[in-house]
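Note that one protein chain is taken out, while the other chains of the complex remain in position.
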Amino acid sequence: MSRAIYDLIGLSAGVCFILALKGLSHPRTARRGNLIGALGATIATLVVFFYASEGSSLPLNNLGWILGAMVVGLLIGVPAARKVQMTQMPQLVALFNGVGGGAAALVAIVEYLKLGDGATVAEVVATVFTVIVGCVSFSGSIITFMKLQELMTTRPVVFPGGRFVIAGTLVAVLASGGWVISALGTTPLLVLAGLSLLFGVLFVLPVGGADVPIVISLLNAFTGLTVAASGYVLDSTLLIIAGTLVGASGTILTRLMAEAMGRSLFGTLFGAFTAKPQDVAIGGETRTVRSGSPDDVAILLNYARRVVIVPGFGLAVAQAQHTVRELADLLSAKGIDVAYGIHPVAGRMPGHMNVLLAEANVPYEQLAEMDEVNPTFPQTDVALIIGANDVVNPAAKTTPGCPIYGMPILDVSLAGNVIFLKRSMRPGFAGIENELLYDPKTTLLFGDAKASLTKVVGALKSL
Amino acid sequence: MSRAIYDLIGLSAGVCFILALKGLSHPRTARRGNLIGALGATIATLVVFFYASEGSSLPLNNLGWILGAMVVGLLIGVPAARKVQMTQMPQLVALFNGVGGGAAALVAIVEYLKLGDGATVAEVVATVFTVIVGCVSFSGSIITFMKLQELMTTRPVVFPGGRFVIAGTLVAVLASGGWVISALGTTPLLVLAGLSLLFGVLFVLPVGGADVPIVISLLNAFTGLTVAASGYVLDSTLLIIAGTLVGASGTILTRLMAEAMGRSLFGTLFGAFTAKPQDVAIGGETRTVRSGSPDDVAILLNYARRVVIVPGFGLAVAQAQHTVRELADLLSAKGIDVAYGIHPVAGRMPGHMNVLLAEANVPYEQLAEMDEVNPTFPQTDVALIIGANDVVNPAAKTTPGCPIYGMPILDVSLAGNVIFLKRSMRPGFAGIENELLYDPKTTLLFGDAKASLTKVVGALKSL
Amino acid sequence: MEPMAIVAIFVLAVFVGFEVVSKVSSTLHTPLMSGANAIHGVILVGAIIVADHSKTNLELGLSVAAIVLATINMVGGFVVTDRMLEMFKGKGKERAKDSK
Partner (left out) sequence: MEPMAIVAIFVLAVFVGFEVVSKVSSTLHTPLMSGANAIHGVILVGAIIVADHSKTNLELGLSVAAIVLATINMVGGFVVTDRMLEMFKGKGKERAKDSK
């Protein structure tokens, strides 16, 4: 295949990627967009097998190894993507992003090993950039994965003097980058890779749970940039375009996500350098709460004129979406006005609640976004909070310095009655107490959300 | 200046153009966007004077001629742009577009004269493309200018067999293009240019008045593409980027404009090939109309609860925007609900009415777009139509084949009373009768819009 | 420049052009058209280049004509666009708020 044809096919794959991102930005075309992206990736992958680059010939060298490695990748990636539960998708995305960053770093390392004296400074710099950012993306993503999978604490990990350690590591990374550029060699490269991996870990550790998705998105954009840099070294227009697209759109997306969560991007990014250990009192709580029975809840609901259901992560854990719909239908049938108040970051990924409730065929008109539903709480008789916590926690307004401070919340406390369905007094994702649980107008119904809801539905029917 | 720096500066000018288009797409940033575009153009123009291209040296050859020509251009362009009246801007834009196309064609012709045997086929093809499209854009824009300036009829000019003549000319253009490519020479080039100019004229003649802005926008996109092609021949990344940007955004804009006017782009474009002479009966009308005095109009308005003012081209001609505002304020003060119904193509350019009423500081909340205002006409007591005609002409719904058929209109006939302020029974821009003038619920107040409005205001005050 | 690079630049610029204006409100159609029109006046750069390279009087004459026309297109275009947009001045902020 001639270079021109190879390049044109590569460009058409790049166009597929543009159309994919475009499609993914609109609900109606999102799925098609993803398929177009997959098509582009398939085209791009197939075409390399038919083009003999300079100093090489067809079939590719090490073809067996290449195909074998791809099969291994398929056998790992596809089942993982297929079997994962809805609630665990965010960490899977983090993991996939990490391995992508790792792959880019490895490609750069191999390229580096082969760079002779003929290499231009720009090429060496691009290689070093890829190694650093790829490694940071790899180790950072692993940490985010562990946080989301709750293999480690989701709270910010900060230790005294931590920010000096982080800043010091960054300086060391940059210094060894300079070393690699000035003195080509394997040892400096290994040092660089090691330091970069360390920096990735230190960079993500101080990030609080709620900021994790933002960091995943940022690392995703980083990985895109490394792919673009690899494209420069490997002289591949496709990689340059694809990588830059992901880098640019990822940056915007990171900003949008930070806005939706009411976080400052700057604070999230440089939190690592400024974070100080915080004392948030947890445990040792002796105040009393009012817990109720399913019958109490059913009565409250039965005499309401307007009920707002606030779903959260616990709804997803309990897989109670169908039961909640049953309850809502029952209430509607009694002439009660029912709406779902959807917080943009309820659950563990943006859109989590929408996806979940869509699965149960909840009528779209009943889903109200935060800005729509907040003004209606004063006219609401009951706010029924199912497995949500952080998204209704008034600490976001009242406690400067707490991890969710500044995030807009659903103002359920303005409703006549507040009902929480949760299993215990344990805090939510951000790991902070919720004062609202102790509010006199709050009723708690302990237990798994699905079981509790089923009981409430039963009680309502027998009223 | 080294080539790299020259190119980088050129690229930054290209970025300015992108930011300019981006800015121009939003009301708040539009003016700044235009200034950024002007900045980019200034940078791009200055930098050529400091870069000696291959086989040339600084200062540029013919520098005196170059600067002199630029001064002449400035002396023509700036005063024209400064002095033109608001109502004549569309034709000025058409003219500017035309001269741009002409410039591109001339550049291509000069390049062509210099192309030796070393020229690649792609270069020759690009040159021929630029000559053709540049000439079409030039002569086509001149015709649109004449139509808008009413130097010639605004109605479609069609003659029997016209479409065969047009199709024949197009074939001849393409054939002589092939001739130029196969046999480099001046004669074929002149033939090509002449035929292209002719084709531009024939292409635009059959376009009906209402479609003229769409055609200007299309020719604008064409000129952009010729600039991109010139950039290819002249090896200028800046021209490629700038030209392609204008070509692409112009194409989208053309489609958006066509949509806003309810026209099919295809019909507009290929109308030339399919248009048949139409018989639309004009004149010889003997039906009676009901014309009223300013007092009659004032009384109708005084007892209305809701009045919708529909401004049109005549309001711009009469410069009655301040008077209409006075009237509206007077009515509002009497507790009457007043809104302006703005048709997207009222006037002679999109946004014409918004611009005009903004000048008179009409409160923005009172301006209602067509989709908003149409459902309210049944609850409207008086529709006051000031110098508008086509945009309220029911023929757009009832008379298939008439020039505005299919265009969405303001449904003023659903209002309780319809008042027309116009000078005569003459039709509007599209040149077709308006049945609504003969409707029993219509009152006509003849005279210049400003004079009539002043009288109505006086009458209202003395009621 | 390599043909492949040119094709890539062309394709990307098409996407940028499409995306950048695809949400414009109808009020701004005319200023946007007029601004885009001014931008293609940058053919002036091309006209200056061919004038620099001109060897014969014919070439020079045509180039000079091209410079005059291109300057009119460019300068006149930006000035007229600015005049149109001047009308929106003061109303700008309200409109922006409203269109969000």
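In this document, chain identifiers A, B and C correspond to the written order of the chains, with residue numbering beginning at 1 in each.
FYI, contacts are C-beta pairs under 8 Å (C-beta built on N, C-alpha and C of every residue); 3 or more make two chains touch, one makes a residue touch a chain.
Computed from a prediction, not measured in an experiment: that's the story for all the values here.
Although it is not drawn here, the omitted chain touches the following shown chains in the complete assembly: A, B, C. For the options A:5, A:38, A:152 or A:463, the residue in contact with the chain missing from this view is A:38.
Touch with the chain omitted from the figure is made, among A:237, A:323, A:389 or A:417, by A:237.
Annotation: of A:169, A:196, A:249 or A:393, A:249 touches the absent chain (contact as defined above).
Touch with the hidden chain on the side of chain C covers residues 1-2, 4-6, 8-9, 12-13, 15-16, 19-20, 23.
Against the chain not displayed here, chain B makes contact via residues 3-4, 7-8, 11, 14-15, 18, 22, 237, 241. Residues of chain A in touch with the missing chain: 13, 17-18, 20-22, 24-28, 30-31, 33-35, 37-38, 40-41, 44-45, 48-49, 53, 55-56, 60-62, 65-66, 68-70, 72-74, 76-78, 80-82, 84, 86, 89-90, 92-93, 96-97, 99-100, 102-104, 106-107, 109-111, 113-114, 122, 213, 216-217, 220, 223-224, 226-228, 230-232, 234-253, 256-257, 260, 344, 349-352, 354-356, 358-359, 361, 364.
What we mean here is this: only the chains that are shown with their structure count from here on.
With chains as nodes and touching pairs as edges, the resulting graph is an open line.
Here the CA centre of chain A is 47 Å from the CA centre of chain B. With centres set at the average Cα position, the gap from chain A to chain C is 41 Å. Separating the CA-averaged centres of chain B and chain C is a span of 15 Å. Each of residues 3, 15 in chain C touches at least two other chains.
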